[in-house]
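The complex appears here without one of its protein chains, the remainder shown in place.
Entry: chain A
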Amino acid sequence: MASRKKVLLKVIILGDSGVGKTSLMNQYVNKRFSNQYKATIGADFLTRELVVDDRVVTMQLWDTAGQERFQSLGVAFYRGADCCVLVYDVNSSKSFEALDGWRDEFLVQASPHDPENFPFVVLGNKIDMEESKRMVSQKRAMTWCQAKGNIPYFETSAKEAINVEQAFQTIAKNALAQEAETELYADYPDPIRIDSENSQNYGCNC
């Protein structure tokens, strides 16, 4: 574990169509923003190197198509992800309500070893729009994040580059922690005994 080998973090960005996933990524990686909307087809990734806790890491940001008809990526796509970023548009209630579904979808598809502690980060994008258009209050978003296990929450604007850098720094940090975690699970020697009593322990006993 002490090896200082080059770390590659795989981060998946999910969210409804048009909430600004591609824009956020472009702002973070290329420092560019375009008002033009172009639907992402399939998936695409950009990488950026950054320093987290004195370690140089390469973050691989996987942008996905929010549009339903593009959603049939192979199993390899979600596998091995270190962090999942859920994006919604603060001016659209619907995009916020869809977060639940995106989170569930991600968990099912990636089936991480420790789903309860898998790092998610929520970004409420497009805060540059006028206040009167805002549909999801910060409080509502924070409540949701808290209920889902204290997910870090950021309000961002890809257009004005507000909070983008900070948000991705947190993403990288949490992803790095997860990366270290997964190495522990690298092999699974113990078979699961299903005849014995302890199988009940998998359920919630509270």
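Miscellaneous remarks
One rule holds for everything that comes next: contacts are C-beta pairs under 8 Å (C-beta built on N, C-alpha and C of every residue); 3 or more make two chains touch, one makes a residue touch a chain; residues count from 1.
The rule is short, and it goes like this: contacts and distances are computed from a predicted model.
Only one of "Chromatin accessibility complex protein 1", "DNA polymerase epsilon subunit 3", "LIM zinc-binding domain-containing protein" or "CNH domain-containing protein" fits the UniProt record of the hidden chain, and that name is "CNH domain-containing protein".
Touch with the chain that is not drawn comes from one residue among A:34, A:47 or A:111, which is A:111. Where chain A meets the missing chain, the touching residues are 68-69, 71-75, 77-79, 100-101, 103-105, 107-111, 113, 115-116, 188-195, 199-200, 202-205.
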